[in-house]
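Only a single protein chain was left out; the remaining protein chains are all shown in position.
Labels for the chains are A and B, by order of writing; each one numbers its residues from 1.
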Amino acid sequence: MRHLTRLADIGPAGAASLIERARTIKRASPPPRFAGKILVLFFLAPSLRTRVSFQVAMLRAGGSAVVVEAGSGIWPLETRPLAVMNEDRVEHLEEAVGVLGRYGDALAVRAFATLESDPVDLEDPLVSACRDHSPVPVISMESAAEHPAQGLADLMTVIEAHGSPRGLPVMLRWAPHVKPLPKAVPHSFLLTAAALGCRVTVAAPEGFELPQAVLNQAREWARRGGGDVTTVHDPRALADRQAAFCVKSWGAAGFPATHPVAGRHADWMVDADWLALTPPDCILLHCLPLRRNVEIAQDVLKSPRCRIFDEAQNRIFVQQSALEWLWGLRP
Amino acid sequence: MRHLTRLADIGPAGAASLIERARTIKRASPPPRFAGKILVLFFLAPSLRTRVSFQVAMLRAGGSAVVVEAGSGIWPLETRPLAVMNEDRVEHLEEAVGVLGRYGDALAVRAFATLESDPVDLEDPLVSACRDHSPVPVISMESAAEHPAQGLADLMTVIEAHGSPRGLPVMLRWAPHVKPLPKAVPHSFLLTAAALGCRVTVAAPEGFELPQAVLNQAREWARRGGGDVTTVHDPRALADRQAAFCVKSWGAAGFPATHPVAGRHADWMVDADWLALTPPDCILLHCLPLRRNVEIAQDVLKSPRCRIFDEAQNRIFVQQSALEWLWGLRP
Partner (left out) sequence: MRHLTRLADIGPAGAASLIERARTIKRASPPPRFAGKILVLFFLAPSLRTRVSFQVAMLRAGGSAVVVEAGSGIWPLETRPLAVMNEDRVEHLEEAVGVLGRYGDALAVRAFATLESDPVDLEDPLVSACRDHSPVPVISMESAAEHPAQGLADLMTVIEAHGSPRGLPVMLRWAPHVKPLPKAVPHSFLLTAAALGCRVTVAAPEGFELPQAVLNQAREWARRGGGDVTTVHDPRALADRQAAFCVKSWGAAGFPATHPVAGRHADWMVDADWLALTPPDCILLHCLPLRRNVEIAQDVLKSPRCRIFDEAQNRIFVQQSALEWLWGLRP
């Protein structure tokens, strides 16, 4: 049974073909290939784009989605494997997943990082438990470790602007925020760009390095695909040679997540001066939601180089492509 | 691109033809004209009838609806245009609308009046921002200024009972409540009745006059259509000559909304004695939800002259008719 919760589930070749198929779907609206199929969206964390884009991905292909949100209308869930459940959590995740897997043809799951431990978050305990206990395929809507649909939509948007990603210089660009954020999105941009052979620069202040395990995986994939991975600590370094920037905030290396970041590195905000450093065909990505005038200055969002809405829309197509793969419907 | 958030978007002629089409849809269930279409329902305020009736309007015509509720499962939204977003609101309304407009074929939006300033509420800042930033048509599910679908359903119900609305005497009848309520619904009843040429009486206690700008618009439309607009301060005045009453509470003129109304004008409650003043074929409308035994005495609701359920059901048909117009599907 197929699952897609980490890019390694499809590997570099799978990432490329999945995006290729997504572009075909976008160009010519496909026939309703999901007729009769039900995707259960199971949220252990909140969502706007992901929730609506997965629903729309199903509906526009003739299928249906059913939304289940832990803590809103349903019971709070126990997730500890050996719990004596005599407190306020009335159902175990394993039973919930077992049941939902009898109702849907696949489960889409969202569970954020705890931000208490990088190694634990990278093991993805909740989504791993869903994989272990679901009788149907599981697809990630963002886990503690990765957000594969976002990374695939990001690179699809880059390919729409620049064609082949092989050897293309792209930057994962840290931005300031009022609180530490999970690293699933930066992980997935880095891993997907590397898997497609991009030359990836990760720009972040000292102390905000991504986990070594993720960098190592990215470097291996990049090397195989004709790219590489570089890290810099100056927001202006290498800005003049990029084809695309993915702007994203994330928490400092070294947890717990209470580490204060509010107001730190405010000069890393992306503004018009900084954008002027980059080539005129360089596009800007952000997964959203974004903090205006904290991460990105408001006027930058009006630039035609800002492709955040294309990027959000492409979520539909990569998710349709991923679901086709998950169900073995790929033509 | 068409939008429908104010009656002025369609004007008096559009209101008449939209209701005519709604009656046709009601008589003979239409073919699924919305097949493949997705309406995103975007709630910045709660709902029962509106939410379900818009979903049903789509489903019964072969389409789909996706519900998004700000503050429930999604991020709290920033709405101030120039905000430095360093507090608790994690996404700007403009980005949310930009994204949702890439996912749906139209956006239905609900945002209530703030009740802090009549002039500001009449400018409809939130729904206006949605119109400005949406790449697809926007339809109102009640804004700070108007609730066009409610007004159209109200007048459709009047026409079902009495035929042509031209010159028909109808009353917008204030009722007591425990707190000040928005004026979108009374505005829309008044404007729609006036646009269709009714002779409209607005009955409300002194101090509860509707805004002059709305009265002026209504008077102009009424004059053009063969009707007029009269205001009275006595609940019994002119009651003996009406064809229909729309019962509704609203806040006092002069804001802020903290103005206390609880218990005031309790004698304006609609009861059996008052109903006996009206002609035997005079029907009673209320948009719901209603406070029994505060706005309307319970036994009045059992009268065959009470048409609140027809009125609620007609929401489906005027909304289908409005969506056909919005998408250019009108036959």
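Operating definition for what follows: a contact is a pair of C-beta atoms (placed from the backbone, for glycine too) under 8 Å apart; a residue touches a chain by one contact, two chains touch by 3 or more.
All values derive from a computational prediction rather than experimental measurement.
For the chain missing from the display, the contacting residue among A:G98, A:G167 or A:G254 is A:G98, taking the whole complex into account. If you put the hidden chain back, the residue from B:R49, B:H92 or B:K248 that touches it is B:R49. Shown as candidates are B:V229, B:L290 or B:L323; the residue that touches the absent chain is B:L290.
Among the residues B:E69, B:E160, B:E220 or B:D271, only B:E69 touches the chain that is left out of the figure. One chain is missing from the display, and on subunit B it is touched by residues 43, 46-49, 51-53, 55-56, 59-60, 69, 72, 178, 262, 288-294, 298, 301, 308-309, 312-313, 316. Residues touching the missing chain, restricted to subunit A, are 36, 38, 40, 64, 66, 68, 72-75, 78, 82-87, 90-92, 95-96, 98-100, 102-104, 135 (touch as defined at the top).
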